[in-house]
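Apart from one protein chain that is not included, each protein chain of the complex appears where it belongs.
Chain naming follows the written order as A and B, and within any one chain the residues start at number 1.
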Amino acid sequence: MSDHAHAHSNSARVYVFTLAVLLILTGITVGAAYVNFGSSSINLFIAVGIATLKASLVALFFMHLRHDPPLNAIIFISSLIFLGLFLLFPWIDIYSRDRVVPYGLRVQAQPAAAQKQAPAPAAGEHGAAPAPAAAHH
Amino acid sequence: MSSETHVVEHGAEPAFRQHHFVDAEQQFSTSKIGMWLFLATEILMFGGLFVGYGLMQGVYPEAWVAGHHHLDRIMGAINTVFLLCSSFTMVMAVHASSTNQKSKTILNLLFTLAFAAGFLVIKYFEYSHKFHDGLLPGRYFAYHGGGPPQQAMFFGFYFVMTGLHGFHVVVGMALITWITIRASRGEFSSAYYTPVDLVGLYWHLVDLIWIYLFPLLYLVS
Partner (left out) sequence: MADTVASPQVHGPVGQHDVDYLHDGSLLSWLTTVDHKKLGVMYLWSILFMFFLGGIFALLVRLELFAPGKTIMDAETYNKVFTLHGAIMVFLFIIPSIPAALGNFALPIMLGAKDVAFPRLNLLSFWIYATGAMIAVVAMVTGGVDTGWTFYTPYSTTTDGSVALMTFAAFVLGFSSILTGVNFIATVHKLRAPGMGWFKMPLFIWGIYSTAIIQVLATPVLAITLLLLIMERTFGVGVFDPKLGGDPVLFQHFFWFYSHPAVYIMILPGMAIISEIVPAMSQKTFFGYKATAFSSVAIAIVSFVVWGHHMFTSGQSQLAGAIFSFLTFLVGIPSAIKVFNWITTMYKGSISLQAPMLYALMFLILFGIGGLTGIFLGAMSVDIHLHDTYFVVAHFHYVMMGSTVIAFFGGLHYWWPKMFGRMYNETAARIAAILVFIGFNTTFLPQFLLGSRGMPRRYYNYLPEFQFLHQVSTVGSWILGLGFLIMAGYLFASLRKKFDAPPNPWHARTLEWQIPSPPITHNFHEVPVVKSDPYDYYRPFEPSVKGHH
């Protein structure tokens, strides 16, 4: 087994330590949600950043990517890259056109201006977007 | 049938090795590649939901903020802790099975099951609370507290995402039960613990997805 040799050296202590860090990060992310950093984008950026840190820890230590043959990590990372592509193009589209909205649901169309943000997983967040107007019910 | 081998191989071969592999090491690493490929498909499947959720959040930020105020952060945080702990006990089980510690394997798998069950119990309370308040997806949305109408869409995403995740938790529990039974029969050893390892990978992915679901659903403000 490829990671068999590591299984012994990778003692339970590493797992306990990983869990401790994960729990602390969870505490931080919940705590941060109660603090207003001035913009909801920043809050979300922090939350997703911590989540990514946690996910990396799980992948590297619990899922053994640290010791696995590189192919497994390549598979994992390419799935994330392709997911990024899937987010990128609809995102470019939606924020560079007039929104498809029915009459009366929105007064003003989405401005194409606010697009400085990088297409990270947080890209969906657009605090600056104008408010939807009247209820349609 | 697949384990039959008519070609005489060198020496005695373990029963778990399938005939089309040269040795156990090849079989193990191949299984892991297969599992990682499967996990990649899971990431892209959930990823589609995240993409839709994120784009719609950009379009209706007020509805998303209003919607997430109905979610209980504390319950979400407790569930996060449950899943992280279950991931830990799972990896301990994999470690134990790869070092021939049968009873420790079983104990850790049972802990994992308990944490998973705890997760589902909390999810049940959250869901029933939403049902009670009429916070339902789409045309069944019957909440009378006001707010942007697109909250109906937010709860559509909430139920699809947590529902699909919950389904994966249930499947994971079934798989863990299956390997617990096999472990209690003493089928695993340092020479062969592939099923424990693969179910472990699956279970960590379920955890991984929740790690993103939690901040995106519960902590947007």
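In the analysis below, a residue touches a chain if its C-beta (ideal position, glycine included) is under 8 Å from a C-beta of that chain, and two chains touch if they have at least 3 such contacts.
Because the structure is a prediction, the values reported are computed rather than measured.
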Quiz prompt | Sole contact to the chain not displayed, among B:37, B:78, B:107 or B:175 | solution = B:37
Practice problem: For the chain that got dropped from the picture, name the residues of chain B it touches. | Solution: 1-2, 6-7, 18-22, 26, 29-31, 33-34, 37-38, 40-49, 52, 55-56, 59-60, 136-140, 149-150, 152-153, 156-157, 160, 164
Quiz prompt | Chain not shown, touching residues in chain A | solution = 71, 78-79, 82, 85-86, 89-90, 92-94, 96-97, 99-102, 105-106, 112, 132, 136
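Going forward, only the chains that are shown with their structure count from here on.
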Practice problem: Would you kindly tell me how far, in whole Å, the mean C-alpha position of chain B lies from that of chain A? | Solution: 18
Exercise. Within their complex, state which residues of chain A touch chain B.
Key: 1-2, 4, 7-8, 10, 12, 15-16, 18-19, 22-23, 26, 29-30, 33, 36, 40, 43-44, 47-48, 50-51, 54-55, 58-59, 61-63, 68-69, 71-72, 75-76, 78-80, 82-83, 86-87, 90-91, 94-95, 99, 110, 121-127, 129, 131-132, 135-137
Exercise. Would you tell me which residues of chain B are touching chain A in their complex?
Key: 24-25, 28-29, 32-33, 36-37, 39-41, 43-44, 47-48, 50-51, 53-63, 65, 73, 77, 80-81, 84-85, 87-88, 90-92, 95, 98-99, 148-150, 190, 200-201, 204-205, 207-208, 211-212, 214-216, 218-221
